[in-house]
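So the structure is just underneath, and the comments pick up after that.
All protein chains but one are shown at their positions in the complex.
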Amino acid sequence: MIKYFGKRFFYMFLSLLVIITATFFLMRLAPGNPFTSEKQLPPEIEANLNAHYGLDQPWYVQYFDYLKRIATWDFGPSFKYKGQTVNDIISEGFPVSLALGIEAIFIALALGVLLGVLAALYHNKWQDYSSMIFAVVGISVPSFIMAALLQYIFAIKLQVLPVARWDSFAHTILPALALATTPLAFIARLTRSSMLEVLSNDYIKTAKAKGLSRGVITVKHAVRNAMMPVVSYLGPLSAGIITGSFVIEKIFGIPGLGSHFVTSIQNRDYTVIMGVTVFYSILLLLSIFIVDIIYGLIDPRIKLRAHKKGA
Amino acid sequence: MSALPNKKDKFVVVGSQADHAEKINKPSLSFWKEAWLHFKKNKLAMFGALLLIVLITMAAIGPHIVKYDYATNDLMNSNQPPSKEHWFGTDDLGRDVFARTWEGARISLFIGIAAALIDLAIGIIWGGIAGYKGGRVDEIMMRIADILYGIPNLLMIIILMVVLGQGLGTMILAMTITGWIGMARIVRGQVLQLKTQEFVLASRTLGADSRRILFKHLIPNSMGPILVTLTLTIPTAIFTEAFLSFLGLGLNPPLASWGTMASDGLPALEYFPWRLFFPATFICLTIFAFNVIGDGLRDALDPRLRK
Partner (left out) sequence: MKKRKYALFLALLLALSTFLAACGGGNGGGGDKAGGNGKEDNKKELKVNIKTEPFSMHPGLANDSTSGSVLRNTFEGLTRINKDDKPENAAAEKVDVSEDGKVYTFTIRDHKWSNGDPVTAQDFEYAWKWALDPKNQSQYAYQLYYLKNGQAANEGKAKIEDVGVKAKDEKTLEVTLENPTPYFLELTAFYTYLPVNSKVAQKNPNWYKNAGEDYVSNGPYVMDQWEHSDKIVLKKNDQYWDKDTVKLDKIDMLMINDVNTELSMFKKGELDWAGSPFSALPTDAMESLKADKTLNIKPIAGVYWYKFNTEAEPLNNVNIRKALAYVIDRKSIVEKISKGGQIPAMAAVPPSMFEENEKGYFKDHDVKTAKEYLEKGLKELGLKDASELPEITISYNTDEAHQKIAQAIQDTWKKELGVKTKLGNEEWAVYIEKLHSGDYMVGRMGWLGDFNDPINFLELFREKKGGNNDTNWENPEFKKLLVDSQKEMDPAKRSQMLKDAEKIFVDEMPVAPIYFYTNSWVQRDNLKDVVMSGLGDVQLKWAHFE
């Protein structure tokens, strides 16, 4: 067990190092510099700025400086917003994104599982077909289109929800729904197929034969076991939620980390792009790691061992 | 598939003729033929396949049907609703949306297919070699893949697009740079399973070299899962393209892809909805088609799922 953890950690660390190195050098390669503006700066001031941000140092000094700083959880200053550090930006934006993400995951899980179970229980009946049509539509519509449509219908045409921003609970509904759509559809499909598989198992037949009610069978035996693929989907799910949030937060004007990331791409605010990428990568690696552990905990058949990754 | 078609055959008394005991009543079908028969029965998948054929045909002939060019401006006729003249209306520069939609189909499908094929090529080579060689080589190759797999690919794609600049080539490169890993893992898994089987041993005894075994026996026999992964990679790539366009990292104008058209049309939703409607609908239809085909293939190609 410990050996397994150690090994996983080591690989996570290596992945992270690759990410940091890649982002660092790619950003060095990026043309243009953060201080270019319409009205050109006097060269003296530009030199001054470069010196201040350490951009006049040779690349290897900058690289190791950057590694050192990341090791101490310091992502450096923002070029675009004077006096703000990337850490400030993350600590202000992330809680918002997290709240949005959790709400979306909750909706996706609750409705996705519900739809999937219904579809499986009423296999080949209208419940099944309508849930699956819903799921296919959810998978087929790009999130920015979904978000714009929801905003248009519910906020502008029907006027029942606020258009944008992140103030009251009402403000969170549309963005969370838009963010949840795709994962919801995935979860519904996953749940349905694994439910179908589980329901055809002998132990379910045995349970039926024992005279257990449909509800008991569903909850106690089927759903629980059918949840395994859904749990393993949680890793990719969090990745999807993070990248989805870029689009959703921009459209709904939510001051989360995702909209920051998009703005920093447009501004070419390199330190923010790098910092946020590294931060998200750490987050994702950790979440996949945690999902693996949860997976091991709920499925006794799986033992966490180092060579699990095999086939 | 709840009804078993040959249920009543089970109870036909065939006696105990010794010479017929070993005979297989079912006509012998090749793997692919059987898969096809199975796929054909899946109505949704067939519908998807039909849809895809229509889409591809339109991508091929669509831009030539109308007299308008996808890139020529006509400012006097901007934002015209669909009409006899312009079947899908015109965009803000007066360009024909119909012509652009099918030009966009070409590019979007090209991106999807190119990304998938490159993934496939690298994946087969990497995964095939790792799985076949096994041992140290496998260990090293798969660890490298594991490390790269940990990189959130969409973030990496964004960074690459920022740095390398926008364009068709960069976009495909960015998508494949981490995209091949999934394919490599699948190929490796298949090869690992297959290489211990007797037919491989037989082939080896007959003097086939590793290359031949790998590419003539192992890979073709892993085609099922590979094909499924492939069909599901294409919509992902089309999706990614649309996503990048929305972030402002799409293709350069006047090139049109469904993604750039949809993100250009998004602000017009309230005023000139056709500019969003057509590209968005075709993105959805394409993704839908590939998804149901992928599902259908998975069911058809995996013997365990055939019931």
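Going in written order, the chains are labelled A and B, and every chain counts its residues from 1.
Note that contacts are C-beta pairs under 8 Å (C-beta built on N, C-alpha and C of every residue); 3 or more make two chains touch, one makes a residue touch a chain.
Values in this document were obtained by computation on a predicted structure and should not be read as measured data.
S.K.: So which of A:Arg8, A:Arg189 or A:Arg268 would be touching the chain we can't see?
M.R.: A:Arg268
S.K.: Among A:Ile173, A:Ile204, A:Val231 or A:Ile282, exactly one should touch the missing chain; which is it?
M.R.: A:Ile173
S.K.: Identify the residue among A:Leu17, A:Ile102, A:Val216 or A:Ile290 that touches the chain left out of the display.
M.R.: Going through A:Leu17, A:Ile102, A:Val216 or A:Ile290 one by one, A:Val216 is the residue touching the chain not shown.
S.K.: Identify the residues of chain B touching the omitted chain, counting contacts across the whole complex.
M.R.: 72-73, 75-76, 78-79, 92-94, 162, 165-166, 248, 252-254, 264, 266-268, 270-272
S.K.: I need the residue numbers on chain A that touch the omitted chain, in ascending order.
M.R.: Counting over the whole complex, chain A touches the hidden chain at residues 31-42, 44-45, 48-49, 52, 80-84, 88-89, 92-93, 106-107, 110-111, 114, 151, 154-156, 159-166, 168-171, 173, 212-213, 215-216, 218-220, 223, 250-253, 255, 259-260, 262-263, 268.
As a working rule, only the chains that are shown with their structure count from here on.
S.K.: Between chain A and chain B, tell me the centre distance in angstrom, where each centre is the average of that chain's C-alpha atoms.
M.R.: Centre separation, chain A to chain B: 24 Å.
S.K.: Residue numbers of chain A touching chain B in their complex, please.
M.R.: Listed in rising order, the residues are 11-12, 14-16, 18-19, 22-23, 26-27, 29-30, 123-124, 136-137, 139-145, 148-149, 152, 156, 239, 242-243, 246-247, 262, 265-266, 268, 273, 277, 280-281, 284-285, 288, 309-311.
S.K.: Which of the residues in chain B come into contact with chain A in the complex?
M.R.: Chain B reaches chain A through residues 2, 142-143, 146-152, 154-156, 158-160, 162-163, 189, 192-193, 239, 242-243, 246-249, 259, 262-263, 266, 269-270, 276, 280, 283-285, 287-288, 291-292.
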